[in-house]
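Here the complex is missing one protein chain, while the rest keep their positions.
Order of writing sets the labels: A, B and C. Residues in every chain begin at 1.
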Amino acid sequence: MVDPTWLATAPALAFGAAALVLLLADSVDPDTTNATVLGGIAVAGSLVSLAAAVYLLYGGVGIPTGQGGTGPAVILGGQLVVDQMALFFMTITASVTALVTLASVDYVREHAYQAEFYSLVLLSATGMSLLSAANSLATAFVAFELVSLPSYALVAFLKKNRGSVEAGLKYFLVGAVSSAVFAYGISLVYAATGVLRFDAVAMAIESGTVRTVVDGSVQAQASGASVPMSILGMGIIMIIGGLAFKMAAVPFQFWAPEAYEGAPAPISAFLSSASKAAGFVLAFRAFAVAFPIDALAGSGAVDWFVVFQVLAIATMFIGNFAAATQETVKRMLAYSSIGHAGYVLIGLAALSATGDGMAFSMSAGMAHLMVYGFMNTGAFLFIALAEYWGVGRRFEDYNGLGKQAPVACAAMTVFLFSLAGLPIGGGFFSKFYLFQATLNVSAWSLAAALVINSALSLFYYSRVVKAMWIEEPTGERTIESYPTGLYTAIVAAAVITVLLIPGFGYITDVAFRAVELL
Amino acid sequence: MAAFTYAPAIVLLPFVSFLVALFLGDRMPKGGALAGIAATGLSLALSIWVTLDVAGFVGSSTSYNEFIYTWVAGVDAVSLRFGLLFDPLSALMLLIVTLIAFLVHIFSLGYMNDEGETGLPRYYAGLGLFTASMLGFVVANNLLMAFIFFELVGLCSFLLIGFWFREDGPPSAAKKAFLVTRFGDYFFLIGVVGIIATFGTGLFAPITEGGEVVAHSFPGLAEDAVVDGATENIAMLETVGMGAKQWFTVLGLLVLGGVIGKSAQFPLHTWLPDAMEGPTPVSALIHAATMVAAGVYLVARMYGFYAISPTALAVIALVGGFTALFAATMGLVKQELKQVLAYSTISQYGYMMLALGSGGYVAAVFHLTTHAVFKALLFLGAGSVIIAMHHNENMWDMGGLKDRMPVTYYTFLSGSLALAGIVPFAGFWSKDEVLYEALIHGLGSKGGLGPVYLLAYTMGLVSVFVTAFYTFRMVYLTFHGKPRTDIARDPHGVGWNVKGPLSVLGVLAATIGLINMAPVAKVTGLHIDFLHKWLNGPEEGGWPATLDTGLHHYEELLHDVAGVSAGEPLGAIGTLLASAVLSLALAIAGVLVARSLYGGAEPVEHTDKLGGVKTILMHNYYQDEYQVWLATGLTHPVARAMDKFDQGVVDGVVNGVSSVSLSGGRRMRRIQSGVVSNYATLLTLGLVLLLVAFGLAGGWF
Amino acid sequence: MAVPAQYYLLLSAAIFCIGLFGVLTRSNALIFLMSVELMLNAANINFVAFSLQHGNLTGQVFALFGMAIAAAEVAIGIGIILVLYRNFSDVDVTKATTMRW
Partner (left out) sequence: MLVETLLLVTLLGAGIVMLAPDRMAGKLAAGISAVPVALTTYMYYVFLTDFDGAGNALLSPGEVAFGTRIPWLDLGGYTVQYYVGLDGVSMPLLALTTILTTLAIVSAWTPIDERQSQFYGLMLLMEVSLIGVFTALDFFLWFVFWEGVLIPMYFLIGVWGGPRRKYAAIKFFVYTNVASLVMFAGLFAMVFGTDVTTLSLPAMATAFRTATDLPVIAGYSLATISFVLMFIGFAVKVPVFPLHTWLPDAHVEAPTPVSVMLAGVLLKMGTYALLRFNFTMLEATARQLAVPLAIVGVVSVIYGAMLALAQRDLKRIVAYSSISSMGYVILGLVAFTPLGMGGATFQMVAHGLISGLLFMTVGVIYNTTHTRMVGDMSGLADRMPWTVGIFVAAAFGYMGLPLMAGFAAEFFIFQGAFNAATLGASAPVLTSLAMFGIVIVAGYLLWAMQRTLFGGFGLETDYEVGRAAFHDVAPLAVLLLLVIVLGVAPDLSLDMIQHAVGPLTGGGA
């Protein structure tokens, strides 16, 4: 047990503290543009968070004491629970944030409001970390908004750039509708069960009667009213809708292509990797804990894994097929990010009505998110690098880039092929782990969708590779500087992506255990 | 035993000469010829030694049948091994091959070296490799090894036909030769595989150790199965659902495919005339005396297998008889010296097949021997003429060469008389025996076999006349009359290296028939049918008992199993004499007709009198045309159509999937209209759809 | 006598749908924003009503959170609408369509 218990949220606290330090620095010297210091604070905060998350993860927090761990840290009367699952996702968040902030040092060097930029990133990251630990629909909603609100601003950060503003607007509007749907869904669940804490909701569903929480313990509600399954089901579907927004999954994916395309590239990386992961961790925890499928299946509420199957397939197809015919690289990556949301949704879709296979599929989804955190971030950071150099947006503009920037392009190749599921990075394993998960429960439609989309994705990812290495440069292009921060971030992401092949075992071990312990 | 111990050297020596000529020929005098001459000479000597051994003059054993190399040991499977089989048949063949090869090597000095050809190392390497392969084939003790060397001689044939690769004709002819024989070999290969699968062995003769059989031969097993019904060691019968006899017939006919291809029998004879594009010594060695004989030799080698199948025998006899006549008629109208000889070769191999098919084992081997000698002689003679004529082969440009090149003329004449079958030259004796055997078995055999034999006999008989005619048409046009061109008036001289081999062969052509004067033997009662005895072996024990390859055994099989028996309506001697007189008369008639038509000082063409027949004959009955059509008119368009299908349909589906996906992608991105209100609408719609669908499923309403 | 729970549900659903209707039909960014607020408040109605129904305070607490967050959301939204106006000289959400497909 971590003592005091609240210290278990150290990864989130580190983010929050760093954000406050940045705001402080900004108020002390509002005109400072010392990118190195500001960025340094942000990177340091992220690294502290990462260190804390990894330390706690391997310190056995969340593992029952009987198994050599220290048990989960239950905070605020069970509103937050720091366990292996939470720490796993805090690690993802912290890693991505570290990479993004590191890369941003060069990217926003010339911009005003740098301190705000970093603090917004860190605040959003704080939200993500908290979301990982949220154990109640209430804290989930608050953390959810804490993730969203700064990110709206970040997307529209380039105030003079019409693309950025338009992206921010669309992101915001869709986000606002989604959070309203989410909130309404939560209210329906509350209406049906009387509780918001995940374990309490689960008890209500299992017992079929409304519950209430008194002094942190779940009790039967005095009236003994039964849970209206129709309202519960409607609530669950609306919650799925709200989550789908965060995941950038169908039918709430519409913001994603524009937001990722218009946003500053490091922010696209941040949103498409970390924010997506945050959406998934909530989904994993909520659906694994609060809405036990074995109790829900056939109860008249909703067999949510079927919903996720539909969404997974639709998301895969829309993301990948649209990505296949894009003209610009960044938008292609944006769509591919939707496609990957579809892959990860398999984690919630590939199970049987009795819940069999959930540990398998969910850990596969988690592993994929972890790998994705590096490879996708890396890919978007490469876009940031290209934007930094003033290389155009289209595929053709990348022609022959491999000759001028071989290291970065090699890293990009690693990212892309790893995204495509080739054994040059951990994406290979995570994709096949997901594939295995579909086969494990004989979800043939999911497996088939994965096969088709995977093939298509190989096609469009290799378009970039082809442009970089195979095509001859078309126009004049001079690259004057090689920004250290961006390069470091990209290379680090690439190295980790590659190392995740031999090291994939660590991830799956942790992920599998984390799901089992929920 | 000593000779047999060194026997592998017979094969290896020419192989070494191949390597020497190939890699060192450039740096050697005569382009590697000497290595070849030395190797074949030594092989000849060794062959003679082996023959003496087989004959029992030296050594302790008269036969040899051992494995010498394990190609594949086989784990839980058949072993595939190489071994040597020496018995009178292979010894005889060894002698023929090494002798002709030796003479041809010498002749090549005159034909190739003295004519200043380039690429001599390649030439001698080819000859060396051919000789090695051919000898390997001859000594093979099992079918697989025979097939292997059978193919290798095909390769050498290809290489040597295409020796003058810079011209258009030879490479094309080489291709055709290989392809047509390959078509036959396809069936042969099925046969080999089938026989090994059926019997578990490809041995021609059983291997014994201390009197005990340690490895059975497939003819022996087949005989047991057919005669005694011992099918327990025979596989495949259930698989193919046939009785032993039918299945063996099928296998025999399959092997016959290779024979027909290699020995240029109808309908796979078309390659041989084209093969004359090769250098003439090559034609003499490969396409007259040895390689073409491989097919016939193979049938003789596994005669025990054919002797139990009357159907196979009938097919062999018919193919032989028909080819003999068919090819001979085509030879009638040819204008080029080597073309006449080529068709003559096809025709003569037809005789051998006829003999084998009609139970004349000795006759076939006899004719094989004499033919090897006189046809090699004729080709070398033709080569000499060609040297003299500066490589002009058209007989109508020759004439009167007999006075200018007497050695060539007299040896050529000796060969021609042999070919035409004029007593006492070699061809008379052997051809007469072929026809005699066919006749008596035709008269005596029961069932369908008799008429078939008689039909084949008739065709063989007619072609005696045709053969004599075209042979002497060739002789008259080439050597007699007045020179018709300037070159013919002043031909190029030839050296000792041409005349020497010619002389040797010329003498042999006149005399080799003496080894088996069966009619004389029968009439006089003298035991001078040496070849008969050679192939029959001792009556008791000896190699026939060990190897089961003796004549006596074959005759028993033919009589008891296949139902081949002799009928002699005019009594033994009467029938014999009638047959001999008849064929001799026809031969002489042929010679006389040729003389009357072409014997003058200035002969003219008479072929026009044949009218439409001439066209058909000149076009070789359109055999080439239809075969070329099969290749280029049928197969190639089909291949092109398949290519279109592949590109259009099979690959089209692949590309179609890709374009369908991409156009689907293009449609899908249209959802993203850019207007945020539309997004709101769509996501609402999506949500409502989910709610309605799962609401209905969950029964909320 | 307390009002039956389903009436609250109907009310909140109605408000939610009104908000949604506004979202779907109005292209003015501000009205869009207001409509979203309506939807959020629909949720709050549920929370408060069922808090009473279930006899615990969880719902009311959530409603408070909801209001605070809605306010924050409006703040961000107004900011974005401001820069939207600066860049596109309009607050029509359907005009900003430089990125599509």
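Note that in this section a residue touches a chain if its C-beta (ideal position, glycine included) is under 8 Å from a C-beta of that chain, and two chains touch if they have at least 3 such contacts.
The structure displayed is predicted, hence computed values, not measured ones.
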{"item": "Partners of the unshown chain among those that are drawn", "value": "A, B"}
{"item": "Touch with the omitted chain, as defined above, among B:E151, B:D397, B:D432 or B:E555", "value": "B:E151"}
{"item": "Touching residue (missing chain; options B:I196, B:L454, B:L557 or B:M668)", "value": "B:I196"}
{"item": "Residue in contact with the excluded chain [from A:Q253, A:S336 or A:S363]", "value": "A:S363"}
{"item": "Selected from B:H390, B:K446, B:R489 or B:R640 as touching the chain missing from the view", "value": "B:R640"}
{"item": "Touching residues on chain B - with respect to the absent chain", "value": "70-78, 144, 147-149, 151-152, 155, 159, 162, 165-168, 170-172, 174-175, 178-179, 182-183, 186, 189-190, 193-194, 196-198, 200, 235-236, 239-241, 631, 635-636, 638-640, 642-643, 646, 650-651, 654, 658"}
{"item": "Interface with the unshown chain - residue positions in chain A", "value": "359-360, 363-364, 417, 420, 422-424, 428-429, 432-433, 435-437, 439-440, 442, 447, 450-451, 454-455, 458-459, 462, 465-466, 469-470, 501-502, 504-506, 508-509, 512"}
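Here is the rule we go by: only the chains that are shown with their structure count from here on.
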{"item": "Topology of the chain contact graph, where touching chains are joined (line, ring, star, complete, other)", "value": "complete"}
{"item": "Chain A and chain B: spacing of chain centres that average the CA atoms, whole Å", "value": "78"}
{"item": "Chain centre separation in whole Å, for chain C relative to chain A (CA means)", "value": "25"}
{"item": "Touching two or more other chains - residue numbers and ranges from chain A", "value": "169-170, 173, 177, 181, 257-258, 322"}
{"item": "Sequence positions of chain C contacting 2 or more other chains", "value": "20, 23, 93, 96-101"}
{"item": "Partner chain B, residues of chain C touching it in the complex", "value": "20, 23-25, 27, 93-94, 96-101"}
{"item": "Residues of chain C defined as touching chain A within the complex", "value": "5, 9, 12, 16, 19-20, 23, 29, 32-33, 36, 39-40, 42-47, 49-50, 53-56, 58-59, 61-62, 65-66, 69, 72-73, 76-77, 79-81, 83-84, 86-88, 93, 96-101"}
{"item": "Chain A - residues contacting chain B, complex", "value": "169-170, 173-174, 177-178, 181, 229-230, 233-234, 237-238, 240-241, 250-252, 254-255, 257-258, 300-303, 306-307, 310, 317-318, 320-326, 335, 456, 459"}
